[in-house]
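I have a structure I would like to understand better, so I am pasting it below and will then ask my questions one at a time.
With one protein chain withheld, the remaining protein chains of the complex are depicted in position.
We just call them A and B in the order they show up, numbering each chain from 1.
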């Protein structure tokens, strides 16, 4: 079906490595932060007040960022029972149709992500219900919004002048965690387009796998070959 | 549901519709608006966080996706620090003092604190005065020393617990009952109706009647939405809202007493403090005020204390 994804060229390999490392590191950080907080409370009766919120932000980053990666390596789950029964030609047509839906989905996501993020960065969101018809320069900025408990690191103080009209941030502004939205949406669009191109060039047959353990099974299937 | 031509007012909140003080007030507001403004406006209420959670709703309101909400005051921390006044321990001795302060000039001015951010406070809705509960008797402030208390994640409440020598623990509301029961945290602070509604008293040694703080909600709408209404509609809407606010706030004391009695009826333990004991708690926690005096405004604290003394 999907087969293992192999990155092409030196840039492809570096990017692939970076993506996989990012996923591993974010999950590792989430786990350690939560674990350390449990130990702090149980053994020392104290707590890191911001750790819960940071873990939730990392969780969000992990998933939103990772979705584009999963499109790249064809890891998203889907139902292939029907498409597998189709002959080659129609199967490709249907896969391209599914691809078009995905591209459309990603485009809508891009507009939504921008509109949600932009006011927090003191930038104008777009106008239009579903199709961006222009920039809404009259929209109120929301750059003053802060996270609940995450401390403001000093090296980000430049944001006060850049987007907050010189006003002081006592906590990390929300624009920082929200930045994953436009970044992830753009990456998702890019990876979906690549995936559709692979279907078009007959390099792959679909955008989905039928179950979550496909990789794990490849490793063990050899043990049970034959009757 | 709404007819064509009616202005749709979506009200999103996070409690039930018929037992929680906020839910009751929202239901009453809905009923009155749909009766009295029929043809002009129509209100849809989305309870139980079904549309937005309190964390989401303020952003959604600024985008225009929802028109009315009543988050707890601590949710506005990231927009204005002035509402921290209501979190400061022992600022008000009872709900009447809170009421009187909010009705005063200083209190009414606080409704406008977020105007420049595009939000307009329309009125304060009470939940009630906060009490402490824990898995051991709390009579002296020293009883709380070393205990782990679940608090809402707010700087004031963290400082308050630190002043007691207790350890503040942030925790999702949904996990609090289980955590109190198994002992992951030792205690919490809440109003009578929350302690009864969430059955916290069942898994605690007892509740101490400290009345050390308040939980209040701010009914809020966006400035842009209010501006978009014609004056007559807006006046009618605000009049109804104010009448509902007054009516329900007057009932809160009763709702609180009922919840308090229900806890006793269900076998819960409630401990009252003597005047001296209460003063000990005040002495330990009041230094927190100075920490936040600058953000909250010394003149606001003074105004609150003047009214507090008169009540």
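Everything below uses one rule, namely that a residue touches a chain if its C-beta (ideal position, glycine included) is under 8 Å from a C-beta of that chain, and two chains touch if they have at least 3 such contacts.
As a convention for this text, contacts and distances are computed from a predicted model.
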Field: Chain not displayed: protein name in its UniProt record ("Cysteine desulfurase activator complex subunit SufB", "C4-dicarboxylate transporter, DctM subunit", "Pyridoxal 5'-phosphate synthase subunit PdxT" or "Nitrite reductase (NAD(P)H), large subunit")
entry: "C4-dicarboxylate transporter, DctM subunit"
Query: What are the shown chains that the left-out chain touches?
result: A, B
- prompt: Among A:49, A:121, A:163 or A:207, which one is in touch with the chain left out?
  reply: A:207
Among A:55, A:123 or A:193, the residue in touch with the chain that has been omitted: A:55
Task: Over the whole complex, note the residues of chain B touching the chain we left out.
output: 1, 16, 19, 46, 48, 50-51, 53, 55-56, 59-60, 63-65, 135, 171-172, 174-175, 177-179, 181-184, 197-199, 202-203
Message: Under the stated touch rule, tell me which residues of chain A contact the chain that is not displayed.
response: 20-21, 23-28, 30-32, 34-35, 37-38, 42, 52, 55-57, 59-60, 62-64, 66-67, 69-70, 75-83, 94-95, 97-98, 101-102, 104-105, 108-109, 111-113, 115-117, 125, 129-130, 177-178, 180-181, 185, 206-208, 210-218, 220-221, 223-227
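As a working rule, only the chains that are shown with their structure count from here on.
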- request: Quick one: which bits of chain A touch chain B in the complex? Just the residue numbers, please.
  value: 41, 45-47, 49, 52-53, 119, 140, 142, 144-149, 171, 174
Statement: Listed in rising order, chain B residues that touch chain A in their complex are 59, 62, 77-79, 117-118, 146, 148, 153, 158, 167-171, 184, 224
